[in-house]
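With one protein chain held back, the other chains of the complex are shown just where they sit.
As written, the chain order gives the labels A, B, C and D, with residue 1 at the start of each chain.
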Amino acid sequence: MMDSGLLLVATLAFPLAMVVACLHPAFYARILTWLPLAAVPGLLAALFERGDSIVIAPAPLRLTLALDEVGAMLLGGASLLWGAAGFYASISMCGRPGAGRFAIWWLLTMTGSLGVFIVADMTSFYLVFSLASLAAYGLVSFEGTARAQRAGFVYMALALLGEALILLGFVMLVTAAPGGNPLIRDAVAMLPGSPLESPAVLLLIFGFGLKMGLVPLHVWMPLAHPVAPVPASAVLSGVIVKAGVIGLIRFLPLEVPSPDWGMALVGLGLLTAFYGVLVGLTQPHAKTILAYSTVSQMGVVAAIIGGGMTAGAPHTAALAAFYALHHLLVKGALFLGVGIAGATGRRHRVSFVLIPMALLSLSLAGLPFTSGALAKLATKPLFGDGVSALLASLSAAGSTMLMLHFLGRLQLLANDDHEGIPQRPLMLVWAVVAGASFIVPWALFANVSGYALADAIKPDALWAASWPILLGATLTLITTRFISRMPTVPEGDIIVVLDKLAPLVMRIGSGIDRTDEVLRRWPVASIGLLSLAIAFGAVLQFGR
Amino acid sequence: MILVDIFTMAAVGAGMFFFLAGTVGLLRFPDTLSRLHALTKADNLGFGFIVLGLLPQSPDVLSGLKLVVVWLLVQLAAATAGQLIAQFVGLERRRDPAA
Amino acid sequence: MTLLPDLALVLLILTAAVWTVAVRDRRDAVIGFIVVGLLLSLAWVRLNAVDVALTEAAIGGGATGLLLLRACARLVPRPAESVLPHPAMRILTVLLCSAIAAGLAAIVLMPVEPPATLAPEAAASMGELGLGNPITVVLLAYRALDTLLEKVVLVLALIGVWTLTPDQFWGGAPASLRAQQSSGALTLLAQVLPPVGVVIGVYLIWNGADHPGGTFQGGTVLAAMWLLVMMADLREPPEIRLHSLRLLVILGPVVFLVAGFAGFWIANGFLSYPPAFAKPIIVIVEAALALSIAVILGMLVAGPAARAPR
Amino acid sequence: MMPAGYATSEGGALLVIAVMLPIVGMIAIFALGLRRAERIAFIILPGGLLIALAIAAEVARTGAAVTYVLGGWQPPLGIALQADGLSATLMVLTALILCAVGLFARGTFSTPPDMSEARRPMVFWTLMLGLWSALNTVFLGQDLFNLFVALEFLTFSAVPLVCLDGRRETVQAALRYLLFALIGSVFYLLGAALLYGAYGTLDMAGLRLQAHYNPATSVALGLMIVGLMAKAALFPLHLWLPPAHAGAPAAASAVLSALVVKAPFFLILRLWFDVAPQPGNQLAAQMLAWLGIFSIVFCSIIALRQVRLKLMIAYSTVAQIGYLFLVFPLVMASDAPSAWQSIGWTGGVLQLVSHALAKASMFLAAGLIAEALGHDRIDNLNGAVTAVPISVAAFGLAGLSLMGLPPSGGFVAKLMLLTAATETANWWIVAAILVGGILAASYVFRVLGRAMAAPKIGFKTLAHIPLHRELAVLGLAISAVVLGFVPLQPFAFLGIGRVGLP
Partner (left out) sequence: MIGTATVYGLCASGLVAIGLYGLVLHPTPLRKVIAFNLLGSGTFVLFGVAARRGGAAGFLADPVPQAMVITGIVVAFASTALAVALLLRLQETGASSIETTPPEQQDNGAS
């Protein structure tokens, strides 16, 4: 193919070019309308560039883009959602103050979040990864309310922590591998057996887990996702979290069986899955519930990866990516749907909102014939048939309860105008995403999982998919009254504990100020100088 | 030869005596003016004697000349300094006759 | 036995130094410092460094002393004068300072054998230049770069002092150096001494090529004469915008630079002199430098401009 | 004691010109300054840049140090100037930054038409040129006393810049700066005296051949290195830096923070690797690194708590200086064939360079913001982005480098240091680098968040900023970012002309 990889370059270059173009006021004024286009190259690349790779800068710099199957799946889904959400934003954000600022943050975040799926060398990965997480700050704190600012602060703090952990993890990888900036593949290949393996893997799991929202590093998610404008929430919860997933997929040595790490990951994942459900059940706001559902679902993904790691199964990456893709589209559609619901009056509620939303929600729980069912079916083998498989199915039951709770809460959102219906284009774009979330997984199912499509509709498969849902439904019926009486856990649950520490931190800070005050007095500083000189001289003389 | 050396010793010795006296005066005398008196007198004389004593020792005319110039300069400086101090004291006196 | 005078001198110096630091009134401190300076110049003679002795007397004691005295006169006394930090801190400081002194003393007490020196090298190369005073040779030939840079430092110091001029006075003249009341004696001195002083200064510079003495010593004497004249109120300090003044300030460095760059053509490279002309070149450079130093020292003592330009 | 032989290499004359050209300019301004200060400066600036580039090219071409023996007097009796890879790099850096600052200052320090000569322009430009010559001398000097004169030269050009505007706290800051720097100089000179007494030479190469561990050497190096620390404002000797750098005019602050504090560090580097007896003293190296660690953490936190933008940047300088001192143990512990081929060495130098560029641009940007808003209180920077968008953008880019986020020189530098620290298992240093990065990110984002926020009601910009000034700032920031594309490997160039370690 002659233009091999050019689309990959365009995927990153095009949105960045739009940002640069914003320096021109005329374009800056109209940037919002162009927003949807930014994702197009990504989509095309996902369709036509599979298996291509291009080296932007030769060694030792070696900035490399490559699109493998896993990357292509996620890139396609992500670009689709970015495009759709961008279209949604171009309408819903129109005329709002600061729309231009929003667009710029949007484009930067998008560049990063699409980039993580296609870069093949370590430095570039770190670059796009941090671009995604840091630029997302602009989306989180966009509304400028106190709530948004707190969310932005927490998000930033944890994002930076994640950056640090990942950077150190990378450094440990690189020290194992030769050369300045190795390809991710080579670096990971060198990892097993290197003296720094355990700390490296640990750091990477924490770093990427933080981005995925694994307990206890999930606290930012329920704060950050709901406060953003609807389209932003959609991409935050749909795409950005997948940066963590792709991170784990790319940087953990999945092919090599490593039971202890694998089981640890499975445990962490399932814990997160149930934890997300339990806290989510107590939440009043629809968007917050969705955020917690994302936490829970990412737990499942982590568990899948862990399961694959335990056995060193060959297709782990692809399967995990498949599940992630399903969640990406569904969650995106759900968040957009919340926006739709808010704009829909009582009259059209059922037809326009409830039915599609119900289908989408239960798809997360693995309702037969939905993408969820396919995803769960495809990934089942990775859990074997031990206790973890059972827990995985039970987590589906949990999801059912959570999503039913969500649907219940969705009722409360309503346009005060009884007749109100959302603008047609919004409906359209929503329909596209929702539709894609059904169709795309069907299209990919066969060649990702070894199964034939027919296997997905065999009775036992259907039963395996249905019983958790029935269980969840019954549980909901039983516990619904009890749940409604449960006290609401504050958003970001354990962050509240950290809030308690704030005054302490402040006190330490002012303490340091006072220390500096003293240190900068002339006699103190010059006495310090004398003592240093003596100490240093002494060390030089006797310190050998 | 010997004579010259004896002369030098005598003169320098005298000079040193005057210096000693002057210094004692500086330390013992009650008020500024009398101290000043002691000092200037003493070291003019003392210094003069020393220079005088050294003159015959000088190898050539030029260095002898230098010695004289040095003596003159010191005279000038001492005189001026004395003048200034005296004036200053006078100023003080006029400010408060008590002192 | 032979050490007795040295020990006495050292004792005097240290006592004067302690007094300088310990005494309360700052004017006494300055006087103490001047005394230390003069005693030190004796010490330098004892260290067989007559050139340094002259410099110390002229600049270390003389010019610096004048500068500090003038500062004393212009500073208003403040309560802060007598405030010393907490005794514990003082004790700590004493300990630290003595520790450092002990370190230095220890090293002084174990001299290396044979003594480390560059004297032989210096002597070996001196013949080429036909100058008698090794110090001058080091200053203007071997280490000419240091000397050149240090002249530039002087110019910078002057600029630094001028920086502190209030904007409206820029270009004007520094505050007058006149004593409170004019004194006949001072005026007389200021009329009689300068001619002699100038002769002596020039003599020092000229003599410096072969015997102790040289640029700084001469320059300082010239500066002293000028300051004397200014203090006797026979002349006001010049306005700092004056072109002639500026030219005098940079005369030395410029001549030095020219001589240095000329080396590229007339000798083998920057700051190297053709043996035949080494002595005249160096003497010319020294003369120019001395003139500049005289002016710079004078202006440094006079301080930043304090009057609007006329 | 046989002196290490120096031989004037071809192109050596460039070194002399690099040192003398600014002096010539300075003298010219002083002599005929009346209204011509800026014009002369703008003749000298590009010239100096060309010279620096020529020297770097010569070093790269010959693959050896460029040397000039002054007056043909062989050290230790005479003085030699020498440019190795490191010096050449720093000279080019200096030239670049000074040119950018000159562009920035253009017009702001020009003489008003109604006066024959004004104080600020005359003083500013002369001191800038003096500073340049001093820096070049520091980078080129091979003789410890010559370097002492150069250091004083530097101090004398730097101090008056601090109190250019004559406000009380700036005069106070200048006096503090001067006095503390003087202690540093005296310590350095004491050390030099001891070394001379012990070895009869102050020529670095000569000392390298003879130096061995004995009390004289230890005390001398102790005094010199600590004295230089005081001049480099390493924690806890930073008392003078924040007020001085925050009080000076933006153009001056930029140079002070970017270049002037680097000179003493450069000398410490040379004393440590070129003079101190080898193999170096591990414990002492660790001690230096620990001071660096304290600088990073402590001063970053204080920077985070500052109310005024310029003070924040000043404290960040102290913190960033800390990174430089991490180099010593990292280089010594590396298993590279020679120190100059270790990744720690390259990382350290890269940190120096990228911080210089980033910090210069940050101070200039802060200056423009302050000019536009009339204040520099971080908490009401709202709307800065609408007033001076390019400056805020530059601030952000420079911030990237400080935070160590890609793509930026700071990132590569910190990555290299991190790698070196991981390889040598210096986990405390690893922790310090990571924590420092997080803290830096926090204080940069704190400012950016404010500056990007929507302007308050009744917000108006006081001054209109001419474009060329903003572009100068942006240029520096971009070059700091572009540095991020150097390969993550030891640089051969930085090793040129340096002696290998046993």
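Here are a few things to note about the model shown:
Everything below uses one rule, namely that contacts are C-beta pairs under 8 Å (C-beta built on N, C-alpha and C of every residue); 3 or more make two chains touch, one makes a residue touch a chain.
The model shown is predicted, which means the values in this text are computed figures rather than measured ones.
With respect to the full assembly, the chain omitted from this view is in touch with A, C, D. Within the set C:154, C:209 or C:230, the residue that contacts the chain not displayed is C:154. In the complete assembly, the contact with the undisplayed chain comes from A:520, out of A:211, A:331 or A:520. Taking the complete complex into account, D:172 is the one of D:62, D:110 or D:172 that touches the chain left out. The hidden chain makes contact, of the residues D:22, D:71, D:85 or D:249, with D:249.
In the complete assembly, the contact with the undisplayed chain comes from C:111, out of C:111, C:195 or C:275. Not every partner is drawn; the one left out touches subunit C at residues 2-3, 6-7, 10, 13-14, 17-18, 20-21, 26, 29-30, 33, 36-37, 40, 43-44, 46-49, 51-52, 55-56, 59-60, 63-64, 67-68, 70-72, 74-76, 78, 80-81, 83-85, 89-90, 93-94, 96-98, 100-102, 104-105, 108-109, 111, 115-120, 122-124, 134-135, 137-139, 142-143, 146-147, 150, 153-154, 156-157, 160-161, 164, 216, 297, 300-301, 303-304. The omitted chain makes contact with subunit D at the following residues, 77, 145, 148-149, 152, 156, 159-160, 163, 165-176, 178-179, 182-183, 186, 189-190, 193-194, 196-197, 200, 242-243, 246-250, 253, 306-308, 310-311, 367, 370-371, 373-377. Where subunit A meets the missing chain, the touching residues are 517, 520-523, 526-527, 530.
FYI, only the chains that are shown with their structure count from here on.
Among the pairs C-D and B-C, the greater number of C-beta contacts is found at C-D. For the pair subunit A and subunit B, the distance between C-alpha centroids works out to 96 Å.
A straight line joining the Cα centres of subunit C and subunit D is 31 Å long.
If each chain is reduced to the centroid of its CA atoms, subunit B and subunit C end up 27 Å from each other. Under the contact definition stated at the top, the residues of subunit A that touch 2 or more other chains are 533-534, 537.
Across the assembly, subunit B contributes no residue that touches 2 or more other chains.
Residues 523, 527, 530-531, 533-534, 537 of subunit A touch subunit C in their complex. By the touch criterion stated above, subunit C contacts subunit B in their complex at residues 179, 181, 183-186, 188-189, 192-193, 196, 200.
Looking at the complex, you find that subunit D touches subunit C at residues 1, 8, 13, 16, 20, 23-24, 26-27, 30-34, 68-73, 76-79, 116-120, 123, 126-127, 130, 133, 137, 145-146, 149-150, 152-153, 156-157, 159-160, 163-164, 166, 171, 190, 194, 196-201, 215-216, 219, 223.
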